[in-house]
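A single protein chain has been omitted; all remaining protein chains appear in their positions.
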Amino acid sequence: MAEITCSQATQQALDEAMAADPTVLVFGEDVADPEGGGIMGSTAGLSTKYGSRVRSTPISEQAIAGAAVGAAIAGMRPVAEIMLMNFITVAMDMIVNHAAKTRFMSGGKTAVPLTIRTMSGAGIGAGGQHSDMYEAWLAHVPGLKVVVPSNAADQKALLKSCIFDDDPCIFVETTYIQFVKGEVPDDYEAPLGKAKVSREGTDVTIVGYGRPILDALAVAEKLAAEGISVEVVDLRTVMPWDQETVFKSVAKTKRAVTLHEAVVQFGVGAEISSRIHEELFDTLKAPVQRVGSMNTVVPYSAPLEQNFMWSQDKIEAAIRRTLERK
Amino acid sequence: MAEITCSQATQQALDEAMAADPTVLVFGEDVADPEGGGIMGSTAGLSTKYGSRVRSTPISEQAIAGAAVGAAIAGMRPVAEIMLMNFITVAMDMIVNHAAKTRFMSGGKTAVPLTIRTMSGAGIGAGGQHSDMYEAWLAHVPGLKVVVPSNAADQKALLKSCIFDDDPCIFVETTYIQFVKGEVPDDYEAPLGKAKVSREGTDVTIVGYGRPILDALAVAEKLAAEGISVEVVDLRTVMPWDQETVFKSVAKTKRAVTLHEAVVQFGVGAEISSRIHEELFDTLKAPVQRVGSMNTVVPYSAPLEQNFMWSQDKIEAAIRRTLERK
Amino acid sequence: MTRPNAAAGPEDLIKIYRTSTLIKQTDEAIRGLLRRGRLQANYYSPRGQEIVAAAMAATLQPDDYVVTIYRGLHDHLAKGVPLKALMAEYFGKVDGSCKGKGGCMHITHPEAGVMVTTGIVGSGMPIANGLALASQERKDGRVTVTNFGDGATNIGSFHESMNLASLWKLPVVFLCQNNLFAEHTATELCTAGNIVDRAKGYAMPGILVDGNDPEAMYAAARQAVDRARDGEGPTLIEARTFRFEGHNYGDPSSYIPKEMMAEAKANDPVPKLRALLIERGIATEDEVAKIDADAAAEIAEAVTFAQESPYPDVAENLSDVYATVLENA
Partner (left out) sequence: MTRPNAAAGPEDLIKIYRTSTLIKQTDEAIRGLLRRGRLQANYYSPRGQEIVAAAMAATLQPDDYVVTIYRGLHDHLAKGVPLKALMAEYFGKVDGSCKGKGGCMHITHPEAGVMVTTGIVGSGMPIANGLALASQERKDGRVTVTNFGDGATNIGSFHESMNLASLWKLPVVFLCQNNLFAEHTATELCTAGNIVDRAKGYAMPGILVDGNDPEAMYAAARQAVDRARDGEGPTLIEARTFRFEGHNYGDPSSYIPKEMMAEAKANDPVPKLRALLIERGIATEDEVAKIDADAAAEIAEAVTFAQESPYPDVAENLSDVYATVLENA
C-alpha cells in the first residue's frame, strides 16, 4: 500500500467524490489547474478532469461560502475552500446565519449539504493572522458539523463522509501535517461522529483531535516505558463528538486529559472536560486536565511560537498531574 | 434616586464619556439624531450635542468595526455599534484578526481602546438570525474583553469602564432587558473583571451573567422559602472573568450551576465548569451543572422559543440536581 | 440591448394587478392583526412596493428561484407562496411554510421557488449566486432573482456577489428595491454615488427604473430575466419605490419628510394600476372589484386557517437541526 500525504488524501477524496456524483462542485481561490490546483496541490488535476465543476474564485470569501450555501440549497454538494481558517472571519455570516440554520428555519424544506474545507495551525512561523484554530466557535453553532483529521487515511475518508453528509460540514486541515505521509487502505471508511481509539491504555485517557494526536501518541509511547499506560482517543469529529467512546474510555482509566491546538480558554476542551465531569464525577480520580495553546496571540518569533503551542512536555505534565492522585 | 432603563443607562454612559473626553466617538447605523438616535434611543441627543463625533453609518459592519479599529489605533476611544450580535458575523475579521491582536502583533506599539456595543437575546420572537448570544466566540479570542451586564446600573458603569479601558471591549446589551428599569446611584462604578455577588447564600452557587441573573435571583428567592440558600454571582465580565470570586463562593457552597442565555454546548459555562472542577475537585459535592439554551437554532414560534430558552424551571432543576448528593 | 416582447400585455397587467392587490390587502390584514394584538411579529411592511414584486414575478417561470429579505411579503406572494402557509408561518403555527420554526423573516417555500428569505442585510446575494450556479451546471434553464434594499448596496456581500456573478455569467437578476430609506437613514446619507452606476464597475448592465410603474418595471425585469436565461449573465436593476409604513411595524417614520410621504401616498401604485386597467379598458370596474373581493376572501380564509392551526410540538426544537436528530445534543 502506497503512502500518501494529507494533501494528496484530500485530492483523492475530491476526485473520487466528483467521479461518483455529478452534483459535487469544487471552488475556491486558486483551485483550478491554470492557477496551480490549490496552494497545497489539494485540488490538482480536478479542473482539467471536471471542467466548470471546479472553479477558481476571486478573493471573496462571502461570495465563496454563499455560493456554496445556495448551490447546496439547490441540491448540489459543493466543496468550497476557504484557504485559511482565519479567513472564515469574513465568511462567518454565511456559515453561521445561513449554512447552519437553513434546514431548521425552513422547517426541513431546504438542506445545506455543503463542505467547507479550510486549513490552519501554528508552528510554521506564519504569525498572528494565519495560524488560529477556531473550531470551538463552529462547534458552538447548532446545525454545523466540525471535523479535524489527524492523518492521511482519516483526512481522505472523513472528507468523503463530509461531502456525502446531508448537513453543512466544516473540514479543518492542519497546515503542519499536510505533507506528512500515511497509509490509506483502499476500503478505509470513517463515519462522522465516531472517534477512533488510536492507542489503548488503562491509566489515563487523552481526548483530542488533529495534529496533537501525533504528540499524544509519542508521549504515550514514552510513558509506556515507565509503565504508564495511556489511551489515546482521536475524536476526529469535534461536533457532534463521540461521547460514548470518550465516556467508555474514561470510565475505564478514571483520568482524562483534553488536547487540541487551539488556545485552552473557552476551547473545545472545556466542553469535553465539563461533560466528563458531569457524567463521571464519581468515577474520576482526578480533575480532567486541559492541554492546548497559550491564551495569547500566535507569536511570530520561533521560540515564542514554540512556547505558545501545546507540546509533548505539556501533555506529559498534564498526564502526571492526573496521576498525582491515587 | 430616579430609575432609568438599560437603554437610558447606555445613553447616559455615552453622554458622560463624550463630555469627559473629546477622543470618545460614537458611530453605527441610525445612531445620529436625524435617524432617531439609535433604534433603542440609546444614542439619542448625542449627535445634536457632539456634532460629527457622532455619526450614522451605512450598513457596512466591516467598515464600522474597521473605522473603530483605525480610530483607536490613532488614539481615539471609539464606541461603535453593531446593531445586533448576529451581525458581528460580518465584522469578525476586524474584531478578531485586528482589534484583538494589534497590541500584541505590534509589540505593544499600538493599542486598540475601542468599545463595540451590540445587542442580542432570545424571547422576543425575532427568530433564528436576530437572537443569538455568541460571547463564547469572543471570549475564546485572546486580546478581547467581553462584558454582559444584567441591570441598568451595571450597564451604565460597565460601559464607561469599557470606554476608558485601554483594550478592545465587546459590550453586549440584552434586548429583552433594555426597557427594564433600575436604580443607578450617581457614584456607582463597576470595574471590568470583577463579579458581583448579587445574593449571598450557602448551599449552591449560580455563576452567570446578563438577563438570566434576574431568573437566578427569582429562583433563589423561591428556594429560600424551602430553606435552600442560593448564592448568585453575576460575572458581569465574561472575559476576563473573576475566578477569585467564583472559586471563593463555590469553595463555600461546594455546589455550582453555570447560567447563560447562549446554548449550553461549547458555551461560556463549559469554561467556568471546567475551571471549577479543576480548582475545587476535592471540595465539590456534586458535578457542576450547566444551564443555558437548547442546542438548536433559535425558533420563531412562541412555544418553541420558550422551550428553547433557559428558564427558571431549568435553573431550579439544575440546583436540585446538585443538591441530590450530600 | 432591448429585446423584443419585453412589453407587458393586457394579461400581464391584470396579473400584476391581481398580485398587487393581494399583497396590499394581505399587508393591511397583517397590520390589522398586529394592531388588534391578535398577532405578535416583527413585521416589515412592503406597502407601496407591490408593483415591483408583482411585475418582476410576472416575467418569471414557476420554477425560477427567488431570494428575498425580511421585507418580503410582496415577493413571497408574487412568486406564489400559498397564503395559508404564509399566514400560518407568521403565527408560528405548524401549518406554516416552515412549520413555524423560521417565522415571518425567513419564509422558505421551494414549491413556489422561494428558496431563501434572510434577515441579514445583503446576505441573499451570495446565496442567490449559488442557486444560479447550480442552474448553470445543471443547465436547467432557471433564473434566480435576488431582492434587496438600497441599504444593502453598501455591504460587502453585494460587491462580492456582483463581481462573481458577472465573472461567471450567472443567470441571476439583482433587484434592488430602492425605497429611499434603510431603516431610518436616507439613501443619500449612506450611499455614495448612484446605485445603478455601481453595475459598471462589474462590467454588468444596470437598469434604473420607476418600480411603481408596472409597464416600465415589467420591461426592465423582462430584459434582465431574458438576458439571464439566455446565458448572457446578470443584470442589476435599481427599482425606485417607496415604503408607506416605515421600516417596521410601529415605526412612526418621523425621519421621513411629511411632504415626501404625502406625495408617495398620493401616487399609491396599486389604486393607480387599478385605475389604469379601467381607463385603458383592459378590465371593467366589476372585473377589478371581483379581483379585489377574491383577494379579500382568500385572505380572510387564510387568517382563520392560520389562527386555527396548532402550534408545533416542542419536540420540533430538536428536529431539522441536523438531517437526523443528534443523540447527545
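For clarity, chains are labelled A, B and C in written order, and residue numbers in each chain start from 1.
Everything that follows uses one rule, which is that a residue touches a chain if its C-beta (ideal position, glycine included) is under 8 Å from a C-beta of that chain, and two chains touch if they have at least 3 such contacts.
Note that the structure is a prediction, hence the values are computed from the model and not measured.
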**Asked** Which chains here touch the chain that is missing from view?
**Response** A, B, C
**Fill in**
Missing-chain contact, candidates B:93, B:154, B:215 or B:231, resolves to B:93
**Request:** Kindly state which of the options B:45, B:240 or B:303 is in contact with the chain not pictured.
**Result:** B:240
**Request:** Spell out the interface residues on chain A facing the chain that's missing from view.
**Result:** 29-30, 34-36, 39, 56-62, 86-87, 89-90, 124-130, 265, 294-297, 299-304, 307-308
**Complete:** Those residues of chain C that touch the unshown chain are 154-160, 162-163, 166-167, 189-194, 197-198, 200-204
**Request:** Quickly run down the residues of chain B that touch the omitted chain.
**Result:** 25, 52-53, 55, 57-58, 60, 62-63, 65-76, 78, 90, 93-94, 97-98, 102-111, 142-143, 145, 165-167, 240, 243
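One rule holds in what follows: only the chains that are shown with their structure count from here on.
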**Prompt:** If you average the Cα atoms per chain, which one ends up farthest from chain B?
**Reply:** C
**Request:** Go ahead and note the Å separation of the Cα centroids belonging to chain A and chain B.
**Result:** 30
**Message:** Roughly how far is chain A from chain C, centre to centre by C-alpha average, rounded to an integer in Å?
**Reply:** 40
**Complete:** Taking each chain's centre as the mean of its CA atoms, chain B sits from chain C at a distance in Å of 36
**Multi-chain contact sites of chain C, meaning residues that touch two or more partners** = 98-103, 106, 118-120, 156-157, 321, 326, 329
**Prompt:** Which residue numbers or ranges of chain B touch two or more of the other chains?
**Reply:** 62, 86-87, 89-90, 127-129, 265, 295-297, 299-300
